[in-house]
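Report on the following structure.
Removed: one protein chain of the complex. Kept in place: all other protein chains.
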C-alpha cells in the first residue's frame, strides 16, 4: 500500500465526515448522514471519471473506498458534537483533503491523455463537485456560489501544478508544492473572512 | 417475452405515472408531466448503468421502455383526479414497482461482476434516484431527506437479497422474498406515519 493510496483513502474518509456533518442540521437519521457523506466523498471523482470515460469508477473497482466512506459517516454521526467543537481543526484536515484531491484529479486526467486545460478543470471538479451535488440535493445554494474562493483555490492550484509540470519539476515535489498552495489559499481566505467553513453549526 | 421483462416494463409504467403526478401541483402542461415522468421512471436505472459503464442504457437499447414511459405519462395526465382519489391503491402499485426495481438493480450489478456491497447501493439507487432527480429539478427537498425510511427499505431489502443469495436461496424465491420485504417495510412505514406517499394532492 503506497503513501499516495493511503492518502486517497484518508482524504475520502475526511470528505465523508465533512459530508455527514453538513446534513445534521435538518435531518437526524443515520441514513441521511450516510447518503450525504457518500455523495460528498464520491461525487467529484465519479463525475470526473464518467466524463473521462474512465471505468471502473474508483470506488466500484476498489471496495476500500466504500469502507472509508462508511467509517467517515460513522465518525461524523457518532462524534458530531465533538467535531463541531473541533471545527477549526477539522477544517484544516478537510482542506488538506481537498488540496490533495485536486492534484490527484489533475494527474489522473493527464494520465488518460487529455490536454492540460481539461486536466485543470477535472482536478477542480474532483475536489468540489461532491460538495456541489450534496448542496444541490439538500436544496441549498451550492457552497461554490456562496464562496467561490473555495473552487478558485483548487483551480489556481491545478494550474500551478501544470505549470510546474511543464517546467519539469519532479512529481512528488510538485504535488507537495501545489497542494500546500491550495491549502494556504483556502485557509487564508477563511482566516480573512473571504470564505466560511463548509459545514454548519448545530445551533 | 419473459415474466421478468414484463414486470420491468410494468414497473417503468407505474414509475412514470407516479412521476407525472408529482408535478401536477405547480405545472399543468403535458410537457412538464412528461419530463418529470420520464426522469422519475428512467433516472435511477440510467445513473446505475452510467456508473457501471453498462451501455447501451436500457431505455436506449430497447424502445419499449420509452413507450412504457409515454403510456404512464398519458395515464397520469388524463386520469389525474381519478388517480389522486385512488392514491392508496396507487401507492401499493408504486411500492411494488420500487421493491422490484431494487432487486433487479442488485441483480444487474452483480451480473456485471461488482462486489455485493456495491450491488446493494446500485439496487437502492435504481429504485430511488429517479425520484431524487425529479425532486431536485423541481426544486424540492428530495423525498429521500423527508422520509429516508423509503430508501432505507430499499437498501435493507437489497442486503437481504444478497444474504439469501450467499446462503444459496434459489433466485426466484429470493426475488419474491426480498421484494415482499421491501414492500412490507414501506407500507408499514406509511401506515404508521413513518413516511408519506410520494405524490401530492391537487388541493
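Here the chain labels run A and B in written order, and each chain numbers its own residues starting at 1.
We take it that a contact is a pair of C-beta atoms (placed from the backbone, for glycine too) under 8 Å apart; a residue touches a chain by one contact, two chains touch by 3 or more.
Owing to the predicted nature of the structure, the values given are computational and were not obtained by experimental measurement.
Q: Which of A:85, A:115 or A:171 sits in contact with the chain that's absent?
A: That would be A:115, which touches the missing chain.
Q: Please pick, from B:13, B:35 or B:161, the residue that touches the omitted chain in the full complex.
A: Within the whole complex, the residue contacting the unshown chain is B:35.
Q: Based on the whole complex, identify which of B:10, B:71, B:137 or B:169 touches the chain you can't see.
A: B:137
Q: Of the residues A:83, A:132, A:159 or A:190, I need the one that contacts the missing chain.
A: A:132
Q: Under the stated touch rule, tell me which residues of chain A contact the chain that is not displayed.
A: That gives, for chain A, the contact residues 50-53, 114-115, 117-118, 121, 132, 136, 139-142, 144-145, 148, 151-152, 155.
Q: What residue numbers in chain B mark contact with the hidden partner chain?
A: So the residues of chain B touching the unseen chain are 23, 26-27, 29, 31-32, 35, 38, 46, 50, 55-57, 59-60, 63, 66, 136-139.
The working rule: only the chains that are shown with their structure count from here on.
Q: Using mean CA coordinates as chain centres, what's the chain A-chain B distance in Å?
A: Computed value for the inter-centroid distance: 31 Å.
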